[in-house]
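Of the protein chains in this complex, one is absent; all others appear in place.
Up next, chain A:
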Amino acid sequence: MASEAERKKVALRRLGDATFSKVDKVSAELFSLTYGAVVTQLLKDYEDVAAANVQLEKMGYNMGVRMVDELLAKASLAQCASFSETAEVVAKVGFKMFLGVNVEVAAATSSEFRLLLSENPLAEFVELPEECSKLEYSGLLCGVLRGALEMVQMRVECSLLRDTLWGDEVTEIRVLLKERLVEEFVDDDE
């Protein structure tokens, strides 16, 4: 059974690599500087770290609901049998395809998993100034996960537990499954 899971992981990693080689790429520096400009502009506009955190998460959500389609279109994925398998797909294929990084899954259960990012292209060059020490710089990723998983009928809650910018060793995102959504059909006539 364990070897079965191992084999699946290897297959997913290979799929992630293959998908990553297929997609168009931009310069990592252009990417991280652009994201940096967005975050600092948000901070200027909202003048409040907590408000900027909320906005980043919302922006991520709006990206996520679109990105999941691209992921499903470019990578040929089978349906996930369990939530922990979803975790592996997110880590090995999703993150690899969009960010080109290898992400580890930790503490995966049927209702929760954690993603460990040892490298984070968003936060390259960044050092948080003291007055922004509570800023969830990579909070965008939480929003992306929430948006993407919602589009595949999973309502989740994501939070940034640790961040290299806060002085931690890795960036850790916790994903908590709240409920599986049932497709609702709304009658147009009403």
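Everything below uses one rule, namely that contacts are C-beta pairs under 8 Å (C-beta built on N, C-alpha and C of every residue); 3 or more make two chains touch, one makes a residue touch a chain; residues count from 1.
What we mean here is this: contacts and distances are computed from a predicted model.
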(message) Can you work out the missing subunit's protein name as recorded in UniProt? Choose among "Trafficking protein particle complex subunit 2", "Ribosome production factor 2 homolog", "Exosome complex component N-terminal domain-containing protein" or "Nuclear pore complex protein Nup85".
(response) "Trafficking protein particle complex subunit 2"
(request) Determine which one of A:Val10, A:Leu33 or A:Ala50 touches the chain that has been left out. (result) A:Leu33
(request) Write down which of A:Cys132, A:Val152 or A:Val170 is the residue touching the left-out chain. (result) A:Cys132
(request) Could you please point out the chain A residues that touch the chain left off the display? (result) 29, 33, 36-37, 39-40, 124-129, 132
